[in-house]
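Here the complex is missing one protein chain, while the rest keep their positions.
Per-chain numbering from 1; labels A and B assigned in written order.
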Amino acid sequence: MIRSFTAHAGVRALVFASIAAAVCAAPALAQTLKFGLAMPLTGSQSSFGKDQIKAAEWAVADINAKGGVNGKKLEMIVLDTQGDATLGINAVNRLVNVDKVPVFVTAWSAVVKAVAPIANREKVLALSIGANSPDIAKLGDYVYTAFPLADVDVAAVANYTLKTLGKKRVAVIYVNNETGIEAAKVYRTQFEKSGGQIVAYETYDPKATDFTGALLKVRAANPEMIHLHGLVAEMPLVIAQMRQLGMTQRVTSYAGAYNPQMVEKAGKGAEGLIVTSLAPDARQNPNVSGYLERWKKAENRIPNGLPYTQYLYDSAYLVAALYDHLEKNKLPATGENMRRALLAVKTFDLPMTGKLVINEDHTVRKPVNLLTVQDGQFVPLATVD
Amino acid sequence: MFDLPILLQIGWTAVATSAYYVLFAIAFALTLKVAQVWNFVQAGVMGLAFYAMWLAMIRWQWPHAAGFALGLAVAVVVSAAVEAWGFRVLRQRNSSSLMLFIFAIVLAEFISYLLTLAFGTEPETLTKSIVSEVHLVGGVAITNWDLRALAITIAMSLALFAYLRFTRNGQFLYAVADNGPLAELYGISANRAYLLAMVISAVFVAAGVYLYGTRASMIPTQPLELMLFAVIATILGGIGSIHGAALAAVFLSLLQSASILVIPSAWQGSLTYFVLFIVILFFPTGFRFPAWLRRVTRGR
Partner (left out) sequence: MEYILSVLILIGIYTILASSFNLIIGFGGLISVAHPIFFALGAYASGLANLHFGVPIPAAIMLGSLFAALMSVALSLPSLRVSGDYLLIASIGFQLGFLEVIKNIEFAGGAGGLSNIASMYAGPYRSLAFAITILVIAALVVALVHWLTHGDYGRAIQAMRDDEECFTSLGRNPMAIKITIFAFGSGLAGLAGALYAHYFQYLTPEQFGIVQSSLILTMVVVGGMGTTIGPVVGALLLTALPQAITFLNLPSSVMAPLQGMLYTSLVLVFLFTRPAGLFGKPVRQ
């Protein structure tokens, strides 16, 4: 009787002890490594935003499937910005004050600029991935880009036009907003510095649907080639109207134009279009073919803005690497430490985009792939380092 | 830079693209003249008609004619409903013009949000590719779209003119526009006239969005902006003059296109508003044509 009682007591004690242990251990297991993602889930930019979010989600799942970061799971909190500054501020405010993330990823130049004061004031690390306004490098201590800014790929295109294609008279036409104004300046500076001549420098309103005015001015200047810097929403229309006005010049653009919609909507007018890509393709990086396969199986298409999604996929790995550094150095997960980690690690080896080096001046440089449209398809043209 | 082919091109393209502005202006001016209401709901009708056509032509792959018919039907039904259950009710209550205005603009916005919910904010066109055949005539690029647009606009404008001038219903519209209560005494139903005006406007709206959607792209918030052009044209043309509104629309389009010759392209968008201001300051009752021209165009 007594023996069985003590035996039962022993079993009970063991059960209680294991429950107690489990309960105490549970918070440690449930603790996740949080970071924010503020992207367009809805709105005019959502076709890009959603694909970029999906890529990041896949990366988080992949990282967690392999055990996470030193056993802890990565948790990504996604909020909608619609690519709009005010909504971006709301989203980041929530991420910083309610979800208390030490680091967040965002894109679209207007949003990045709008949330910069929050990042700087609250000392939370803002990683801009995909926005390309050169101003982003100067937005403050807590704003870093992990994506090359316009001065990298636009300059590459300008050089290619002048030096490789030998065209000395070029017209620039750009959308009159954050994306276009700065990038057009970069093109002009680079092109003129290398000895070329900008014969026309025209702009159009982001909401315009008739570009005749600007296009006629360009036509009158008789350029050899035209550099177009706008959004995928209206660029095909600009090209179509260009051809409708009898202008047959070859057109160059930037990474944003590397999109099947350009060919779909502009039809034959898009032949010869030169665009840039800042991410390695399947030949240059073996991981990319597997990535494309995954898209084919899941969505039966290639993602909108493929290179951008590659960078967003890698963003999770970047954050994981930062958390890893904090763990190894026993630093608490605050924004300040995240920033320190970024600068301490400095060089990252990321699966879809290769090596990333964070420079002191808040910039990144990458090799630029140039592609052109041939028979309705994008084919590789050249690579510029 | 200012050589002849360029000037001709500017002139041609400006006139061709003024086609849809003319149609929108006529629609707006007609309802203003007959019903004395600033019909901002027209923006909502424009949006609904466009997306109905888009659904039919792009999503459901209907032939263009059928798609257009659907858009037309939607425009007519919505306009009639707005008149019967909206304006008429407010009119019967002797609501102030402020109330009518609030109703019109808020309904237009409601429709805009509804369309955003249903169709998102990606720009859409009515044809897969908006490129049409180009003919180079003496250095000026003339497209098939241009020719079609001009033909449709001129035909419809003449038809309306004939209708207003030569048919009984048309005369009734004039009568009610002039003096509603007096017309009622003669047995003309003012309500019917208002309804008729709204329906005719809907037809012009449908044609206008069809032309617009085959040349440029639309998003749910665009119609309110397009309306502004129509409103300015109506004021400039003189409130009460439909021909005036049409001609003013052409003139404004020419002005906007020709402006690139003198101002940087960045300011082109602001031009319309400066013109509005100048119009309000100096031509609030419309630009006065010389008397002999007026007699011919007014047709009275």
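Keep this in mind: contacts are C-beta pairs under 8 Å (C-beta built on N, C-alpha and C of every residue); 3 or more make two chains touch, one makes a residue touch a chain.
Since the structure is predicted, the reported quantities are computational estimates derived from the model, not experimental observations.
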{"item": "Residue of B:30, B:131 or B:232 in touch with the missing chain, whole complex considered", "value": "B:232"}
{"item": "Contact with the hidden chain (one of A:133, A:276, A:309 or A:369)", "value": "A:133"}
{"item": "In chain A, positions touching the absent partner", "value": "41-43, 46, 80, 82, 84-86, 89, 93-94, 97-98, 109-110, 113-114, 116-117, 121, 133, 135, 139, 176-178, 181-182, 206"}
{"item": "Missing-chain contacts mapped onto chain B", "value": "38, 89-90, 93-95, 97-99, 101-103, 105-107, 109-110, 112-114, 116-117, 120, 224, 228, 231-232, 235, 266-267, 269-270, 272-274, 276-277, 280-281, 284"}
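The rule is simple: only the chains that are shown with their structure count from here on.
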{"item": "Centre distance in Å when chain A and chain B are each reduced to the mean of their C-alpha atoms", "value": "41"}
{"item": "Interfacial residue positions of chain A with respect to chain B in the complex", "value": "42-44, 46-47, 176, 202-205, 207-210, 212-214, 216-217, 219-221, 233-234, 237, 240, 243-246, 264-269"}
{"item": "Touch list for chain B against partner chain A, complex", "value": "1, 3, 6, 9-10, 13-14, 17, 120-123, 125, 128-132, 134, 136, 141, 143, 145, 212, 215-219, 222, 225, 256-257, 259-260, 264-266, 268-269"}
